[in-house]
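All protein chains of the complex are present and in place, except for one that has been dropped.
In this document, chain identifiers A and B correspond to the written order of the chains, with residue numbering beginning at 1 in each.
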Amino acid sequence: MTTLHIVNKSPFEKNAMESCLGHALDGDAILLFEDGVYGALSNTRIANEISRRAGAVKFFVLGPDLNARGLGDGRIADGITVVDYSGFVDLVTTHGRTQSWL
Amino acid sequence: MSEAKKFLYVNRKAPYGTIYALESLEVVLIGAAFDQHVSLAFVDDGVFQIAKGQDTKSLGVKNFSPTYRALGDYGVTKFYVEKDSLDERGLSADDLMEITYEDENDGFAEKPSIIVVTKAEMAEVMRDQDVILSF
Partner (left out) sequence: MKLSILVNEGPYTHQAADSAYQFTKAALDKGVEIFRVFFYHDGVNNGTRLTVPPQDDRNIQKNWSDLAEKHKLDLVVCIAAAQRRGILDEGEAKRHGKGEGAANIAPGFRISGLGQLIEAGIEADRLVVFGD
């Protein structure tokens, strides 16, 4: 069973996302929320790594946290799917375990 | 109660600066009584939790590092430590406390609890779990 990794830190402040990317295996999913949504922006130093892994790893970002921070869909890197809290719940129930990169 | 599950405690934070390492250890101690399969992972700054030579006297806070060494008596015998995290921090396994357990299936022989693994091996350990607790 694959894992849902959950990242709530900006990759520009903490290494949680980098560490998560280093441990996520093919088939896993990564959800970016809270300050983690800054990791979903396009044209950042981490965007290349996301597009390199996208496909093997599925990337999601929480829409309510994007909107709160003034980041619309247009700012999000390709290959990242926006979900709401209901979608977050679905991600939890459809993966074998969750791992929060606190 | 259901069958035994695999619990992994993921430690990614250094001790003393925040309470997470200490209170995580308190969960491990209580959890040991539940007859589940328990492993600990030390990744990123979490490797500093089990560094040798901790002395908190001048801080007036409890030095809880000896507790890790006692976990073997509670059946907690798997400490996965990520080599990449040690390397990045200029540490080697020699800089960690000696943590051992007595193997009851092998004449109570004293064995090391610390298992140094690569990042790829750690990823496999993580995927092998039922419940991952991070603090």
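The definition used in the following text is that a residue touches a chain if its C-beta (ideal position, glycine included) is under 8 Å from a C-beta of that chain, and two chains touch if they have at least 3 such contacts.
Keep in mind the model is a prediction, meaning the values are calculated, not measured.
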| item | value |
| --- | --- |
| Touching residues on chain A - with respect to the absent chain | 6, 8, 33-35, 64, 84-86, 88-89, 92-93, 95, 97-98, 100, 102 |
| Touch list for chain B against the chain that is not drawn | 1-2, 5, 7, 19-20, 23, 26-27, 30-31, 33-34, 36, 130-135 |
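Going forward, only the chains that are shown with their structure count from here on.
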| item | value |
| --- | --- |
| Distance between chain centroids, defined by C-alpha means - chain A, chain B (Å) | 27 |
| Contact set on chain A toward chain B in their complex | 2-3, 15-16, 19, 22-25, 28, 97-102 |
| Interfacial residue positions of chain B with respect to chain A in the complex | 10, 12-13, 20, 43-44, 84, 119, 122-124, 126-127, 129-132, 134-135 |
